[in-house]
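The complex appears here without one of its protein chains, the remainder shown in place.
Now for chain A:
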Amino acid sequence: MTAFAPRRLSTTALIHLALAAVLAVGGAAVALDGGNLFATANLVDMLTRTSLTGFLAIGMTLVILCRSLDLSVGYVAALSSLVAATTMDGQAANVPLAVALVLLVSGLVGAANGAIVAFLKVNPFIATLGTGLILKGYLDTEYQGPAGDVPAVFQQFGYTRIAFVPVSALVMLAVAAAAIGFLRSTRTGHHMYAVGGDVDVARMSGIRTTRVLLTAHVLCGMCAGLAGLLLAARFGTGSAEAYTNLYELDAIAAVVLGGTLLLGGKGGVAGTVAGVAILAVLDSVFNVMQIDPFAKDVLRGAVIIAAVALYARRQLDRTARRPRFAATPRRPS
């Protein structure tokens, strides 16, 4: 595993440099416009934006590393917000139960995704699109409007901040740290890279690939559950409408922007967090400069393509150094 460290570090370093550049350019642009990107209100806005996409993107990183995908996270988050709000029902005492129930439900949806992908061999794109549609049908039928009531204690999760750092962003960073630790120093974490790199080789090396895939999907579902808890805390109620925001595409964009290969086997959560931050900074800059919201989508699309084209260029150099049918095995450095 140490062989991977220098490469992963360098990609992550590049993304953090990109984040710094985006911050600098954004700050300069806002300053020219007569504003201050680093004013407290703007910093709070930026960090608040990171937490929701952050939860989803951390889980998404795990499944993408395994060469899978999860298009159902937006629906899982919406379902989780409803489960949380209806279980709490305005009672502070119900909070622990609600959190546990959300993690259970979202984990189960993740397990269903993982089982369909791993055992039924359905392409993850189709499998998770399908479970997403099933959830959408359930949500639209059962909940016509907002439901449930989140007690003030739990709404703190959405609004409290320490200095200019929202608690939700801190929790997201803690989850990110846990995920980094999980990928770097647990056996299952290492197996995820192996499964994403080449599932057949992984299986022949004695890794129980289906179990690894299942774990990744369960964790991804639970991350979406956390995002749902945050949605409930922010809105003060559960809302089925949350899925219309296409969070899953945002999360995938952040993961890819963070340098994780969509084809699996390479990348990490540290890059993903930077990817989420880049998107959040861009959004904040557009907001402060009052750029037309539709121009935001155009710029976003262009930035994502440009970034991935840049990574692909680096990737090309690397494959040139590491031919596919190399006669001699690569020496670990």
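To be clear about the criterion, a contact is a pair of C-beta atoms (placed from the backbone, for glycine too) under 8 Å apart; a residue touches a chain by one contact, two chains touch by 3 or more; residues count from 1.
Just so we're on the same page, contacts and distances are computed from a predicted model.
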Checklist entry - What does the UniProt entry say the missing chain is called, choosing from "Anti-sigma regulatory factor", "Autoinducer 2 import system permease protein LsrD", "Aminotransferase" or "Hydrogenase"? => result "Autoinducer 2 import system permease protein LsrD"
Item to check | Selected residue (touches chain absent from view) among A:16, A:161, A:190 or A:203 | outcome: A:203
Checklist outcome for this item: Answer key for A:17, A:177 or A:262 versus the chain not shown reads A:262
Checklist entry - Considering the whole complex, which of A:74, A:132, A:196 or A:258 touches the chain not shown? => result A:132
Checklist entry - Quick one: which of A:116, A:150 or A:219 touches the chain that's been left out? => result A:116
Checklist outcome for this item: chain A residues touching the chain left out here are 116, 120-123, 125-127, 129-138, 140-141, 203-204, 206-209, 249, 252-253, 256, 262-263, 292, 294-302, 304-305, 308-309, 312-313, 315-316, 324
